[in-house]
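Certain chains of the assembly are absent from this excerpt, and the rest are unmoved.
For reference, chains read A and B in written order, and residue numbers begin at 1 within each chain.
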């Protein structure tokens, strides 16, 4: 079997005031980098998986800075073009207790939006590839990136690479005249693994179960319906979050294959440090489990523990090792200081 | 009706070690500015209300720095004199969990204490004024500021401006030979709106209800008694806080008019970031609701939500918009990241 996990998407610079300061109070910004698929690529590299990220960055010092971040954490950056365009940015104000956080996107006209499918060397991009991951962010940005996303999935398919799609629906991004449910089904029809949050299937694929009244039952219906509608899917994973404040989130995940329907251990987080990229941390953990041949249950619990740890890591990507994730997944002793 | 909310009081510079460091550990201080009535002025400006602050600051770079803060957030600073005296200061050590925070005041002989009622152009101070707000801090500082406070309320009264008083009792401040209950009744007799915390009426106005055993009942008796004793009052609001650690506070408010007696939604805060100025945030929210003609219930819930948000804002003033307050007041989905 081949060895590299490939992902394609946009990497942005994130600018966030220190502590819990509001944007309007900021005299400085903490800088990090992130983006749905990039977070998956970095997380996988930290887990010890060969990870390649296909993207575009501007030919400036800002593109250099972003490259240093990805390469430092071990991601193969050889398929990232340095082409004209802006560095995609987003400004983030952390929430606190009852106050919601907010994000100001500033990603229009980035180099990534100028990346054309025809300019990519797909053979190089998929060299030794065993898995390809993409999210619903890329097709949402612009017509050009929509075409790039569809083409990338076709190229992976043509090479027999396993394809995972995280629907990752963001209403605010779909501004170019199409809605998610006009675009995403074509992509999901080519996928082998589907990852979705609570409202994603309704928004992207146009269905939502009635439910039998129980919360778990609703999620089981959801995954069953996805498998029915997209028989190409080997498995579906659904993430389930309930938050009661900016720092307190209850989280678990559900997964269905042709023969299994299971729920992960639930985590009752009470001091969320940075919730950005937690879904991507789940995706990375989920891919890791599948890719290394773990059982469904081990995979789902590994992915849930990865997600849980990401809530404590500053930045968008989950900078933890597979051993650390396993330690949490298998542990009931919590909050120790290892010394 | 006229358009400006006027407040009068002292603005201090606050010096606080970073994070949860003790004062004795500090090698640097974070700087912000605050003071009861100033916090109300800034909060109202952030909500979009025309807000004017009457005060005095020293003719130094420190006075300049304070002015830049107020003006930046939109407060009309034209009635702030720059006169001899110190910049009032306070040093603050944040509490944490079971450890109490503490404040070291250093405000003696500030420019504000040198501000004489006779030197103020009251017509300019109350130009276009529709509301005047003052707290129990100013009369507590010195004989001079006591006279200034009394005179300011008389000047407002003479011009038919609605007057709100926040009793805001601080035992440590009354050092000049009179106690609060010798001074505050005269001021409250001229007020239209009264705001008080649990022990304020006993300390400032000399009464405290027996209570019927229920906590809510006690607060209802308190407000009823206040209305009985001060028939000039249109309404009374009472703030109700229970804290179990530096970060965990339970908070709600009560309000009475001639015809209504209501309680706000309660907030169970578990990650208080900065509790200074939360009472002032309530006052500002309460004034906002009354001033813009909202119903009593909407006003009280708006003010409670404003108070709740302030607990997450670093600094003394509540740097949030009316829309953000309404979002919390009307929401049951909490802790989201808006993106």
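Definition applied: contacts are C-beta pairs under 8 Å (C-beta built on N, C-alpha and C of every residue); 3 or more make two chains touch, one makes a residue touch a chain.
What you see is a predicted model, and the numbers here were worked out from it, not measured in a lab.
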*Which copy number describes the whole complex, given 2 displayed chains of the same sequence?*
6
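Here is the rule we go by: only the chains that are shown with their structure count from here on.
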*How many angstrom between the C-alpha centroids of chain B and chain A?*
45
*Name, in rising order, each residue of chain B that touches chain A in their complex.*
267, 269-273, 308-309, 311-315, 319-320, 324, 327-328, 334-339
*Give every residue of chain A touching chain B within the complex, in rising order.*
19-22, 24-25, 95-103, 105, 170, 172, 243-249, 270-271, 275-276
